[in-house]
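Have a look at this one before I ask anything.
Take a look at subunit A:
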Amino acid sequence: MTDVASLRPLFAVLVSAVAIPIILSLRSRPNVREGVTLAVAATKFGLVASMVPGVLAGTTYVTRIGEFGNGISLALRADPLGILFALLASLLWIVTSFYSIGYMRGLSEHAQTRYFASFAASLACAVGVAFGANLVTLFVFYELLTVSTYPLVTHDETDEARAAGRKYLTYTFGGGVAVLGGTALVYVLTGTTAFTPGGIEALATADPTLARAAFALLAGGFGVKAALMPVHSWLPDAMVAPTPVSGLLHAVAVVKSGIFGIARVVLDVFGTETMAELGVALPLAAVAAITLLTASVIALRQDNLKRRLAYSTISQLSYIVLGLALLEGDALIGGLLHIPAHAFMKLTLFFCAGAIHVETHTDDISDMAGIGDRMPLTMAAFAVAAAGMAGIPLVAGFVSKWYIVIGALQGGGLVFAAALLISGVLNIAYFWPVVYQAYFESPEGHDEKPLLSAPLGGRSGPRADGGGETEAYGDASAAETHDDAHGAETHEDGHDVESRDDGHRGHHGGPPASGWDVRGWRGAESTWFMLGPILTAASLSVLLGVVPRTAVFLRIVETVVGSLPGVVV
Partner candidate 1 sequence: MTLDLLTTHYNYYAVALLLGIGLYTVIESPNLVKKVIGMNVFQTGIFLFFITLAFRNGGNPPVITEGAGPYVSPLPHVLILTAIVVGVSLTAVALALVVRVYSEYGTLDEDTLEQLYHD
Partner candidate 2 sequence: MIEHLIVLLVVLPILGAAVPPLASLRYDRVGWAVATATTLGHAAFAAALAWTVWTDGTVRYAVGGFAAPYGIELVADGLTILLVALVSAVSLGVLAYARHAGPHANTFYSQFLLLVAGLSGMTVTGDVFNLYVFLEITGLAAYGLVASGPGARSAVAALKYLVIGTIGASLYLLGVGYALAATGTLNMADLSVKLAEVGYDSTLVLTAFGLIVAGLTVKVALFPLHTWQPDAYADSLDSVSAFISALVSTVSAYALARVLFSVFTVDFLEAVPTARWALVGVACVSIVAGSGLAVAQSDVRRMLAYSSVSQFGLVIAGFAIATPLAVVGATVHLVGHAVMKGGLFAVTGIIERRTGATTVGGYAGMGGRVPVAAGVFTLLALAMVGVPPAIGFVGKWYIVLGAVDAGVWPVVVVLLASTLLTLAYFARLGERLYFAEPTITSGSTAATDGGESVSTGMIVTVVVAAVLAVALTAAVPVIDQLIDQTVFELIRQ
């Protein structure tokens, strides 16, 4: 490992920060504005990618910016772990930028300038988080990331969006406060906050109670953005944001910054050995295992596609945390590899949800029966990514989960291996119905979704409205026109579960009166601004599943884990 002074990490952060005023000044010229976004995204990716070969060869690029005083420097450092996150975020920003253009214009959204400017700011912060050389620098960007994503969450300017924004700020700043407390403890205990592969030595000999408290604060604080239960509930609410935001930020940049923070704490602040000595790994693993199972179960019952994806995200993020907490070489590799793997797959899924929203204004899964006719390519990509999520071979999710399970078994964590496998089954349970009904059912003929519509415990049979609640009648009239569309296949009590949901939400989703159009497989279903990114992200997840090493990410991960003292791969 050699340190090289280089300005490249700084430029990688700054390039999108500099773009913010430019984007803001181009309010009246949207084409140039989006051009700037794309150019900056490409430059950023280029800068990050140019450091990859060096990093793989053992070089670390360091930029010292300044000092906070007392020996804490504000410095950026592109080491393997940092480059993993930075490469991922900057690569997917390009993809998402194209998609954003299609999405925002497709919906003629307001405040697009603010949107693109905030996006550029978020990416600058995300890369800053990746390259932060010590806890304080990381914290600086971590907090700035919160601030710069707030306008995106509140983008809609509705009461719901504002409430979600408030919740987002409260949760993430609360987490930030915990991180700050933990950082202060680490500094006072050891006199440094610099990341050291294998952990800061002085922590191993520090007062164990205080060290445990520091770990709890740091893991808990980062755990907020990583959506560990019970501090996850901001994430489903934040789904009120435009879909590209949910895709890139709430599946990749923001939540992964929390995950990344935990990874830094586990690998570079405490180190696996100290973690084992302090006995703090097991509680973290337990929280992760509980989160991943519970979130999967909750996801089963979400009818709104984006909310289902959000719970899926919560569950998948805990895979990563679990992988890290198991402290085994293979589990670490699997956990870290799941960062890009989940990013590619979840981005695909969110993009699909967004494309469906733009084209058909449908948000609820129960309205999507037969949508495979209307959007065949989109749903195909969805199917591929969903398969990956469930851990089916040839898609990225398989590789990472394989490593985690192996690691769990090696470490004797049978319970955790079982939790992973059960969650895999649950993954199939919540994704398969979406794919199945898209292709093999039609709006006129599709099965009941008992899990969705029945009250918990199945008290009153398969229908939600079978209980004779009075509100159901109001809904019936509200949904009348909708029912007509269902034609001959009317249900015995005059309206079905799906239309009930419609009446509540008051949007005009679902198939048109004549049923879904058939658009064929050549891209007539949407603009290529959206289809392109969807297919790109899906291909990336397959690529990572088939040739993980050639796709560089596995090599970076192996470099990260290989450089840790005391970890056997």
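The candidates were selected such that all candidates are chains of the complex that A comes from, given by their letters.
Quick note on the criterion: a residue touches a chain if its C-beta (ideal position, glycine included) is under 8 Å from a C-beta of that chain, and two chains touch if they have at least 3 such contacts; residues count from 1.
Only a predicted model underlies this, so the values are computations on that prediction, with no experimental measurement involved.
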Message = Quick check: counting C-beta contacts as defined, which of 1 or 2 touches subunit A in this complex?
response = 2
Subunit A to candidate 2 touching residues, read off their complex = 66-70, 74, 136, 139-140, 143-144, 146-147, 151, 154, 157, 161-162, 165-166, 169-170, 173-174, 176-178, 180-181, 184-185, 187-188
